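Omission of a single protein chain aside, the complex is shown with its protein chains in their original locations.
Up next is chain A:
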Amino acid sequence: MLGVLSFVLPLALWSAVSYAPFLWHPLVEITDPGDVAYYSKGMRAPADAFAEEVEGMTASGQAPPQGIPANPVYLPAPHEVALALWAAATPAADAREEFRLSSSLWHSIQIIFWAFLISSAIGVPLGILCGSYSAIGRLTEPFVEFFRYLPAPAFGALCVAVLGIYDGPKIAIVVIGTFFQQVLIIAGTTRRADYALLEAAQTLGARNLRLVRNVVVPAVLPDLYNDQRILLGWAWTYLIVAELVGTSSGITFFITQQARYQHFENVYAAIFILGIVGFGSDLLLARLGRWLFPWRRTTA
């Protein structure tokens, strides 16, 4: 219930600022420029300058401009964003492909998918080994710890030089951003495996790799799964930077383009969709987790 309210409140605030003319509205959108030479229809002028012009024009007997209170162009009203969202869901056939929100998003999702897959394929097993065998941990972790402080975007130019300008470097940057955190987090979680279970397994004859495979991994699997959910969230953050490297692409390209043309309703629509995809997939994964690990009652 409060969860719903936490979404309704900001939306109500946004609607109030957008639809109640007496709240904020620092600009005036010109509906009729009158005799003011530099005004044109649809233009937004600061409210005080507009009032001066009205006064000046009336005093000199010329036609005063007319207008309605407006917010800056970077704050579109909810319904404008909703329309943009709707348009994104039903793209016009004539729009160029990279200008369509849905195809931009699809491109971004593919980058995330491959990057996360590559990172996890190496990072998860390595993390588990680091957490299970202290020798491997001591050998690997200092370097990983160091590398994790090198900002992934700093490798942008290098990645482009090595991997070309298309999707290669983008995937690489998300991998670099995710992988090192992943090894450390997975190793840490593995270390928190219930020691009593490991001892019980040892008295039942489990040793070495079998102990890791049959006890350590299943014991921490629900936690590893939650770690992966959090790491996936981080991967999204790196995606935005990665997409600016080489030729811009995906959802980030869409956002920068739309901002350049001052189509801020599209910008907000894109940002919302990022949020919805991220939040929605996380909710889905959380639910899947509860189904996969029924013995873990709190898979929050």
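One rule holds in what follows: contacts are C-beta pairs under 8 Å (C-beta built on N, C-alpha and C of every residue); 3 or more make two chains touch, one makes a residue touch a chain; residues count from 1.
In this section, contacts and distances are computed from a predicted model.
Between "ABC transporter", "3-isopropylmalate dehydratase small subunit", "Fatty acid desaturase" or "STAS domain-containing protein", choose the name on the UniProt record of the chain that's been left out.
Record says "ABC transporter".
Touching the hidden chain in the complete assembly: which of A:12, A:89 or A:200 does that?
A:200
With the full complex in mind, choose from A:111, A:219 or A:242 the residue touching the hidden chain.
A:219
Looking at the full complex, which residue from A:7, A:22, A:38 or A:295 touches the chain that isn't shown here?
Within the whole complex, the residue contacting the unshown chain is A:295.
So that we can see where the missing chain sits, which residues of chain A does it touch?
These residues touch the chain not displayed: 196-197, 199-206, 210, 214-215, 218-219, 221, 293-297.
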